[in-house]
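Have a look at this one before I ask anything.
Here the complex is missing one protein chain, while the rest keep their positions.
Moving on to subunit A:
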């Protein structure tokens, strides 16, 4: 199982779309790919609607990216969480750290304020 990454820029927001599973075998490479998108002044939006499972290591990767963004005084928004991913993140407390939106449109509305 792998995770595929594609990205595009929308104004001052970088949208990263992930597909696959984020687990211990994929998360190391994913972290290296994601961190360069974290930059000063640009917000990172990660679309997880194509992600079926995020393991413990995967959640840690997302939180590390979020922490790095915080250090640079910007943010990470997660969108498109499946019911199971959202449940796991909620039960384990990871959900508390992120900004979450249902989908891209809701996130655009928020960032477009």
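Throughout what follows, a residue touches a chain if its C-beta (ideal position, glycine included) is under 8 Å from a C-beta of that chain, and two chains touch if they have at least 3 such contacts; residues count from 1.
The definition used in the following text is that contacts and distances are computed from a predicted model.
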I notice the complex is incomplete. Of the names "Regulator of SigK", "cysteine desulfurase", "Xanthine dehydrogenase family protein subunit M" or "Glycogen debranching enzyme GlgX", which is the UniProt protein name for the chain that's not shown?
"Glycogen debranching enzyme GlgX"
Residues of subunit A in contact with the chain that isn't shown?
23-25, 55-57, 59-60, 63, 87-88, 90-94, 96-97
